[in-house]
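One protein chain omitted, others in place.
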Amino acid sequence: MIILAYDIVRLEEKLIVKEFRKRNVKLNLLNVTSYPLHFSNGFLRKATVALIRPVSMYRAFYTAVVLETNNVYTINSSETILTCGDKILAYKKLLENKLPIPETVVAFTTDSALQAYNIIGFPVIDKPPIGSWGRLVSLIESSKEGILVAEHRENLPSTQLKVHVVQEYVPTSNMDIRCLVIGDQVLGCIKRIATSGDWRSNVARGGKVEAFKLDEELAELSIKAAKAVNAEIISVDILVHPEKGYLVNEVNGVPEFKGFMKATGINVPEKIVEYVISKVKK
Amino acid sequence: MIILAYDIVRLEEKLIVKEFRKRNVKLNLLNVTSYPLHFSNGFLRKATVALIRPVSMYRAFYTAVVLETNNVYTINSSETILTCGDKILAYKKLLENKLPIPETVVAFTTDSALQAYNIIGFPVIDKPPIGSWGRLVSLIESSKEGILVAEHRENLPSTQLKVHVVQEYVPTSNMDIRCLVIGDQVLGCIKRIATSGDWRSNVARGGKVEAFKLDEELAELSIKAAKAVNAEIISVDILVHPEKGYLVNEVNGVPEFKGFMKATGINVPEKIVEYVISKVKK
Amino acid sequence: MIILAYDIVRLEEKLIVKEFRKRNVKLNLLNVTSYPLHFSNGFLRKATVALIRPVSMYRAFYTAVVLETNNVYTINSSETILTCGDKILAYKKLLENKLPIPETVVAFTTDSALQAYNIIGFPVIDKPPIGSWGRLVSLIESSKEGILVAEHRENLPSTQLKVHVVQEYVPTSNMDIRCLVIGDQVLGCIKRIATSGDWRSNVARGGKVEAFKLDEELAELSIKAAKAVNAEIISVDILVHPEKGYLVNEVNGVPEFKGFMKATGINVPEKIVEYVISKVKK
Partner (left out) sequence: MIILAYDIVRLEEKLIVKEFRKRNVKLNLLNVTSYPLHFSNGFLRKATVALIRPVSMYRAFYTAVVLETNNVYTINSSETILTCGDKILAYKKLLENKLPIPETVVAFTTDSALQAYNIIGFPVIDKPPIGSWGRLVSLIESSKEGILVAEHRENLPSTQLKVHVVQEYVPTSNMDIRCLVIGDQVLGCIKRIATSGDWRSNVARGGKVEAFKLDEELAELSIKAAKAVNAEIISVDILVHPEKGYLVNEVNGVPEFKGFMKATGINVPEKIVEYVISKVKK
């Protein structure tokens, strides 16, 4: 039995289910918002593999944790989901594997964030360690803007959102490259270009996507990034630094791929489902 | 060079510093609320070992992450701090090592929490995966109380605080045992007894402490729990189940030990400092 | 020109617009989520009357405040919307007008809330001063449940949600009466009965509604309650105390009336629109 764990059903999940159905595979849809996850659950233990798809990072993470304790093989593993979901953890793994990232400083208070801005030099990026779709990712061009951001951040209610991940701003003409890796293969890459007055290229912010020709360096970097975080299915966001070249900016352990499919024409759900089934057979 | 990383200076940190001073060890006090943590920092790289003591779990965790990336040996490691700090992760590690814990179910919504209460059977404990000093740990004796708790939990602002760790209530006469482990030795144990109308035995809630005679089973369980989460310095909270016997309830990777010292007379800072120095020499 | 100020379009707003259209009245739909409200706005000043319908209490209140400063007659006035929206303010006005309410104590901390429970005597109700649909309204039957609620309340992020409005529990077989008043007329009353395991009768919680025969006492009480808070369009929630008789529990200055229409067959939007137009003509 294969489990598809989800909370919200996006187009991605619908397409994945369709591909499973096509192959007549016994699939169990696990809605983690209505199913309590017992650490020792007879039903869950019957599964061999689970594809983890909840949109909420912590739900995805905890779902994987409990399934693994029930001896289910999870794609991705809880460790990978958390590492990708927490930017500070992700940078650690990338740096330990000698992969290039933007220069980064972690700060816990307004005072140390202001110091961090000066260490990096304006303009800087300041973002919390968790969060998706570019949420709260701030481009800061002066001390005054830094105070503005830091003071608001202090008033956010969650401890993690108060942590500052301060980075050099990579002048990329407001675009980034996103490559999708499954197993040890790069499916392809897209270019995301910011529009509508925001400098962030996130699709959720109206960013436009187009296919991007995959070169060897990009392929190698993406696969190494996936390996660094032990991911089986992952998207890798890459910035092009004018001098340093490719830098890994973020990795996503529960990747969305709607925009990717549209831009590249690649049938991502088919690749995912084939990969998951290949794991069952082992 | 040894680093002592801290945010708030408690009695514990003062005593640790004193012990270091006694030994004429070069100690660097790293206030993580005022020092920005660079992923590649020449100064930090000079350290061989760091003792991680911030009170805030996420500050302790991220401090360890950045120090490790700078090749500093951290006590405890970031992985251990996070595993101890996140009860769901901790239970996974304990179960994977066949250690006994209270029966536990994870739930993400009010609906699935109510189901979880019924799976376990009232009375149940419901607590968020993160948090210290018994904060938000709720003893729920009926569906009606469950709705009360779950609805309030939904209104909390952080994603993690909305997650329910639902457990069997262990009728322990409102007491638990806390053992302190350093390296592969149990320093000793204390008994914490709830007072003043609260069923929780946390010292921060007015719980009283007294020394508790360490038996072999307790010693073995504590050391196994420490090993399960790869901890070097850790406190292990243990409940005595009337039928199941000892159950590991929580582990703490940045342990407080003021109450422990008072009850047992053991000089904990001395033991900690000796352990840390032994690691430098290796 | 008449303004209909709204944020979310519910069935209520659709029906109101339809009634205005029928009468060929020049109506301006003001979506307060997209229109900035200038304290001195030429366009707004052209309006004579505004019907205030945002679902969010503070949006309704501030919209009324700015419109009034622009010399627009608002139904209800900002003062009425706030008084109805803040239960502590509402009780003051009701008591000053010698209207019966459940016995009530205000408390700011867990400590004083626990005292308040004992002053009233269990079972008690504890609710925050703001909020709709019975949200966070807690029935507390013991000190232990009180601690449960109070501790969670302390962790809520807004100052107002931390305030305790502690009241005697009125044993009403989980039902209440809601009367709708327009101008100085009671349109009618409904009975709301709690279902599905919750003791609260709110329709948003699955409460059932049926028409309730209006007697003279109820009519008088409703109109006096409306007058006490200077309301022109208002719903009055009334509890039947076994000894004290009718008690005013809550008033709502931006009333929903979908359930009321269904149960009574009364065309509420027609009455509202006629009332609003009558105010323009004056």
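Just so it is clear, A, B and C label the chains in written order, and each chain counts residues from 1 on its own.
Simple rule for what comes next: a contact is a pair of C-beta atoms (placed from the backbone, for glycine too) under 8 Å apart; a residue touches a chain by one contact, two chains touch by 3 or more.
All figures in this text were calculated on a predicted structure; none of them were measured in a lab.
When the full complex is examined, the chain removed from view is found to touch A, C. Set against the missing chain, the residues C:Val32, C:Ile75, C:Leu239 or C:Ala263 yield one that touches it, C:Val32.
Where chain C meets the omitted chain, the residues involved are 7, 32-40, 56-59, 62, 65-66, 68-69, 78, 88-89, 91-92, 95-96, 101, 103-109, 111-113, 115-116, 119, 129, 157-160, 163, 166.
Although one chain is hidden here, its contacts on chain A can still be listed: residues 135-136, 138-140, 143-145, 147-149, 151-153, 155-157, 161, 197-199.
We adopt the following convention: only the chains that are shown with their structure count from here on.
Put simply, the C-alpha centre of chain A and that of chain C have 44 angstrom between them. Computed centre separation for the pair chain A/chain B is 29 angstrom, with centres defined by C-alpha atoms.
Counting partner chains per residue, chain A shows two or more touched chains at residues 157.
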